[in-house]
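First the structure, then my questions, so here it is.
All protein chains of the complex are present and in place, except for one that has been dropped.
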Amino acid sequence: MRQLLLTWTRPAVSRPMTAVGVLFLLTIVIFAAASPWIAPYPPDLIDPVNRLQPPGPGHLLGTDHFGRDTFSRIVYGARLALLIGVGVVLFALATGVPIGVLSALFPALGVVLMRMVDVLMSFPSLLLALGLIVILGQGVFNAILAIGLIYLTTTARIVYGVALRLKAEPYVEAARSAGAGTWWIVTRHILPNMISPLLVQASFVFAFAQLGAASLDFLGLGAPPEIPSWGNMLAESRIYITRASWLLLWPGLMIVLTAFSLNLVGDALRDRMDPRFREMMRR
Amino acid sequence: MGRYVLRRTGAAIATLIAASIVIFAFIHLIPGDPVYVMLGDGATPEQVARLRNRLGLDEPLVFQYLIWAGSALQGDLGQSIFFETPVTQVIAEGAETSILLAVITMFWIVAFGVPVGILAAIRQGTWIDQGLSGLAMLLASVPTFWVGLYLILIFAAGLGWFPSSGFPSVFDDGGLYNLRYLILPSLALAAPNAALILRLTRASMLDVAREDYVRTARAKGIPPYRVVLRHILRNALLAVVSAFGFTFAALISEAVVTETVFALPGIGRTVVQSILRRDYPVIQGVILVIVCLYLIINLLVDLSYRFLDPRVELE
């Protein structure tokens, strides 16, 4: 127990920034889990009399053009941020890991699959996502799929690289020549050794999913406008930037700090992992 | 050398063909009849039949693709439904803005990212390095449109130094002075990408500094600045140059958003508006042109490697 505690607290002491990042992410989780209790108003309560109020005692962070409370919308926005992040990470891992592992194990299949990944990667990422939105239509779930498709490609590439190296490890070759089956090798040797690269990749994907979702929201092609997401809040406040510039600050800051914290965590995880794989995870 | 160029070009063309199939398939993946989707519910059967005929939707799929790809090769990307002009003309109208925006942005990225990355690497571990690296990670976590909105708020609306939106051509009144319209957009677009190049430059400088041949160079007694310039930097920049391909892709992605923020008449904004207008031929055409450009740039990056790194030929 003491040992476990030490392995978790030691990095926090040596990297104060990362510790602050983790605390911020915890705050987001608490915001999302307890939004109705933390937010002073319902996120969609319209109050035309008090529209575009600057930050003050009644409305901690002011109100928007419908008189909705900014702080409450920020708190509820954490829900969508987490949903998008978790959704995109799960999608990217659930598709990228099998593609990468299968490609590494079966070279003939790998040529085809990795070639397809290359083709997808030749599309600029946001255009790929926009194209998918056109096909699927607008919506939170579709935004997750569209952004997830971008990170399917990078995840598959990384998993492919790591799996190829693991496959060439002497102990895997030994297991193979001792007659171990493919399933055994995948579950006993390849997947367990892939956990730390995948954790690093997951935190970066989570971070960039926030930026991608915010861009889609801003273009009016992400979450439907009635949903309080930070990206939507920015998109709506755009017209009022000279009259109510405070509307711009908080949602943007939440996006930046969420992505920044996740990048810090990803960096810290990467520095603690096997140096052989570190090089592949560089951005 | 000749074989290397040929092989890389062949691979790029193969990718382009595969990508063109994806782009072509796109219009058929849209649920419902694309003709009705494009024309809206109030379309007369006559209009529908005419558009269907113009898009060649009555032919078998393989034929449709070959016709589409064949005319694309001849520079015909079809007609815009909204503008009723050739797609190539729509693209040409946005090209000046987008190309100039990309060039100016690349300039900021190289002018800030590389030297500051070198500085951080040389001062590794000091507060200068920690500050710059932290700043780089922060910038990489910032949405470009948010930076853009703040630049507008401060430098356009507040100080009035630069215009906040639009871009008159440099061939119109004002000439090159019109480039001031692109200063704020290019800075917004450069911020996260310069941050990535900074981090990459720093990391590869530190990697190379640990190499045995750098120790050999030090042992020769040549001055430290020459060790940095000739031995560390030159090898470190190899990794940075290879990153320019994906930096370009990131630029195009984010230009879609930036052009919207600053209301620039570029290709990126055309894509977004075409999506909202369901003008599919324009979407297809623009994406095809962009993928093509991306592949060409990656190919050039690959080939320039040959001149920078003598080992490539062996691989």
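For reference, chains read A and B in written order, and residue numbers begin at 1 within each chain.
One rule holds in what follows: contacts are C-beta pairs under 8 Å (C-beta built on N, C-alpha and C of every residue); 3 or more make two chains touch, one makes a residue touch a chain.
What we mean here is this: contacts and distances are computed from a predicted model.
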Chain excluded from display, named as in UniProt, from "diguanylate cyclase", "Phosphoribosylformylglycinamidine synthase subunit PurQ", "Protocatechuate 4,5-dioxygenase beta subunit" or "ATP-binding cassette domain-containing protein": "ATP-binding cassette domain-containing protein"
Chains on display which the left-out chain touches in the complete complex: B
Absent-chain contact - pick from B:Leu149, B:Ala217 or B:Val256: B:Ala217
Of B:Asn235, B:Thr270 or B:Asn298, the one touching the omitted chain in the full complex: B:Asn235
Residues of chain B in contact with the chain not shown: 211-213, 215-224, 226, 230-231, 234-235, 238, 308-311, 314
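The criterion applied here is as follows: only the chains that are shown with their structure count from here on.
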Approximate Å spacing (C-alpha centroids) for the pair chain A, chain B: 22
Residues on chain B engaged by chain A in the complex (per definition of touch): 15-16, 18-19, 22, 26, 29-31, 134, 137-138, 140-146, 149-150, 152-153, 157, 196, 199-200, 203, 249-250, 252-254, 256-257, 260-261, 271-272, 275-276, 283, 287, 290-291, 294-295
Of all residues in chain A, those that touch chain B in their complex: 17, 115-116, 118-120, 122-127, 130-131, 133-135, 137, 207, 211, 214-215, 218-221, 234, 238, 241-242, 245, 248, 252, 255-257, 259-260, 263-264, 267, 282-283
